[in-house]
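Everything below concerns the one structure shown next.
The complex appears here without one of its protein chains, the remainder shown in place.
Order of writing sets the chain letters: A and B. Residues in each chain are counted from 1.
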Amino acid sequence: MMRRWPVVGVLIAAAFALSCVGDAGAQATKQPIRIGFGMALTGGLAANGQGALLAMQIWRDDVNKAGGLLGRPVEFTYYDDQTNGSTVPGIYTKLLDVDKVDLVVSGYGTNLIAPAMPIVMERKLLFMGLFGLGNNEKHKYSRYFQIAPNGPNPAGSFSEGFFELAARQNPKPKTTALVGDDAEFPQHALVGAREHAKRLGIQVVYDKTYPPSTVDYTPIVRAIKATNPDIVFVASYPPGSTGMILAAQEVGLEPKMFGGGMVGLHFTSLLTKLGPKLNGIVDYGFWVPEPTMKSPGVEAFLQKYQPAAVKAGVDPLGFYLPPWAYAMMQVLGQAIEATKGLDQQKLAEYIHAKEFDTVVGKVKFGPDGEWLKHRTVAMQFQNIKGNDVEQFRQPGKQVVLWPDEFKSGNLIYPYSAARK
Amino acid sequence: MQARWLLALAGVLIVGAFVVTRTVDNRYVYFAAYGILQYVLLATAWNILGGYTGYVNFGTGAFFALGAYTSVFLIQAVQAPLVVLIVAGGLVSGLLGFGIGYLTLRLRGVFFSIATLALAVVLETMMVNWEYVGGAKGISIIRPSAGPLFTNYVQLLFVVMAALAMGAVAVAWFIEHSRIGRGFATIRDNEEAAECMGVPTLRLKLLATTVSGCLMGIAGAPFPYYITFVEPVSAFNLSYAVNSLAMPMVGGTTSWVGPIIGAVLLGTLQQLATVTISSELNLLIVGVVLVAFVVLAPEGILGLLRRGTRRTRA
Partner (left out) sequence: MFSLDLFLNALVAGVLLGGFYAAVSLGISIAFGLLDVVNIGHPIFVILGSYAAFVLNDAYGLDPLLSGVLFAPVFFLIGVVVYQVYYLSFERKGESPLRGLVFFFGLLFIIEVALLLKFGVDYRLIEAPYIGRSIHIGEVGIAFRLLVPCVVGLLMTLAITQFLSRTFYGRAIKGVAQDSLALRLMGIDPVRIKTIAFGLGIATASVAGALLIMISPVEPSIGRAYIGRVFAIAVLGGLGSIGGTLTAALILGIAESLTATFSGPSWSLAVSFGILLLVLAVRPAGLFGR
């Protein structure tokens, strides 16, 4: 019976040994600038988290190739937060107290930024946020900056384009259905959608949510159809987006506008499989390959990102999150170069004061650390044929409709016209 | 005699924890230790029902989250102090434990487990739809000041959790060494026979579900201040159910020491894996350790130790 002991011992020893290997790489070069963060590499948000990590690593390599920041190489120390907020306090204190990193940035998503906030606030650190919704609303912390272009009213930014476009149609739609996942992002988006519908005088005839683990969406779609809304706004995560689109077509729900805040219609794995079923859907977007959205460096970035993504097994298009993760690091890098140091206060003051040129265009932050002006666009899928991935790299497939300064085409209205 | 020693030891440990806060400034230590102590508490709580009476609770997450959400509610409503939160969390989850015990009195074995699983789903849906405590969006909680004794709130949380874990272990120890514990064991071994012998199995079962639920609620009560952002996914996380069951299994379910060993070992391993390997592999390690232990060390580490000493004596 004693023979079993060594086996268990070896397992534990192996785990510890692995842990040592992880640490060894960190002390190679002299005086690097070390940036720490937690990132969702497993769990619910891992698909995005891994893409973001890859983009940030590309930034790091770009910077190091150009001689580093302040002449010092840049290094990352990062841990998997497992998309579980409970791991975040441990990760950030480890980064700060044990690894003694110079700067921290956030992981991906509201729920994983929130638990880090009190830690960075207590130490008065600069904190770059990656796609958090209203994380700073309660704290009003002056050294927090968030890179997603949600602007001063984050919840409303995802639905503004959808409802503004609806209100421009003639005759103006009178009723809307609102539906979404019982989860963080969709719930915020629905709050915003309610505001816009009210503001524009569109009556809400259906307003319900469903659990993210829903299997069959047809009963929901039928209930929506029974209320006969002019337009349907959906705020969903990838399974819900897919389920709602398929169910709507099976049930024959054809409102005048359909879509809104559907996460997932930016990822290759869903785009290629849904193919022509996407035609006519209006969705929010941050960046799409339209001529009006070209900004310096984004092509070059995507050219590096896309092959690396294929190799790493993450989203090969990378239009949704990766450019923004890269831009977040660019802002940080530019601020470090300009202030010639790592002083958290000077960095924060500089980021507040300046406008930054990034791969996603010009970035200017407001007092609460959100973008001064929101730049989430509304786009429509048009002329999608077959399931080829290449078409999604071309302009004219994900047409930007709103806001006007980025407009690259016209809304095909009603929805049924785009489905032909 | 032994009881007095253990009590003294517990006292020393709590004082020790406090002394640590005077000397160690590395806050990572507190966060990591908090996580492990929280698992000591949860594993001990689970073991009072699961290990002693043999009723497997799959719904640890539900009891834990109920404690956490009770706190959120009280913080939202009246800014209640931490002590009140802990008492309230314990009471509410204890009540739930009593309720589920009462509802499932006639259920044996795995049926009880499935009922607790169902309970977790129902409760999570309720929290998701309850806007006042954040709903599916989650709610941000601002920590109060730490008070004069501590330099920051995390140290306070650490000492509180150390005391709570110690308290739970004391409860487990007391149960094990009293008539109640022997009653529990008869339920585990043969409920029908115990009933025939005049053991009040119903009342004992209710006691076990209540105490176990109460301790899990207590574990959840400080959670909002620990994480500062409460949302259903992390509060009801499957990892609470898996860990609180796996830890006593790894350590040994028949004694109060087992859950502690298991929680310290698995908790440390997971914490280490999180901050070192940082990839899918750390879930793999948890999986491999679970499988390895139940296959190679069926009675947990305690069982191994016992067998080891028996062998050396022989």
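Going forward, a contact is a pair of C-beta atoms (placed from the backbone, for glycine too) under 8 Å apart; a residue touches a chain by one contact, two chains touch by 3 or more.
Keep in mind that what you see is a predicted model, and the values were worked out from it rather than measured.
Participant: Sort through A:64, A:142, A:169 or A:218 and give me the one touching the missing partner chain.
Facilitator: A:218
Participant: With respect to the chain omitted from the figure, which of A:270, A:288, A:378 or A:412 is a touching residue?
Facilitator: A:270
Participant: If I consider the whole complex, including the chain that's not displayed, which of A:157, A:209 or A:334 touches that chain?
Facilitator: For the chain that is not drawn, the touching residue is A:209.
Participant: Mind pulling the chain A residues that touch the left-out chain?
Facilitator: Touching the chain left out of view, chain A contributes residues 42-44, 46-47, 50, 182, 208-211, 213-216, 218-220, 222-223, 226-227, 238-239, 242-243, 246-247, 249-252, 264, 267-270, 273-275, 277, 312-315, 387.
Participant: For chain B, which residues touch the unseen chain?
Facilitator: These residues touch the chain not displayed: 54, 56, 103-104, 106-108, 110-111, 114-115, 117-122, 125-126, 128-129, 238, 242, 245-246, 249, 280-281, 283-284, 286-291, 293-295, 298.
By our rule, only the chains that are shown with their structure count from here on.
Participant: If you average the CA atoms of chain A and of chain B, how far apart do the two points sit, in angstrom?
Facilitator: 35
Participant: Going by the contact rule set out above, which residues of chain B touch chain A in the complex?
Facilitator: Result: residues 25-32, 35, 125, 128-129, 135-138, 140, 142-143, 152, 154, 226-229, 231, 233-234, 237, 239, 269, 271-283, 285, 288-289, 292-293, 296-297, 304, 307-308, 311 of chain B touch chain A.
Participant: Over in the complex, which chain A residues touch chain B? Could you list them?
Facilitator: It comes out as residues 1-2, 4-5, 7-8, 11-12, 15-16, 18-19, 22-23, 41-42, 44, 78-82, 84-91, 93-94, 96-98, 110-111, 114-115, 117-119, 122, 135, 137-139, 181-184, 186-188, 209, 211.
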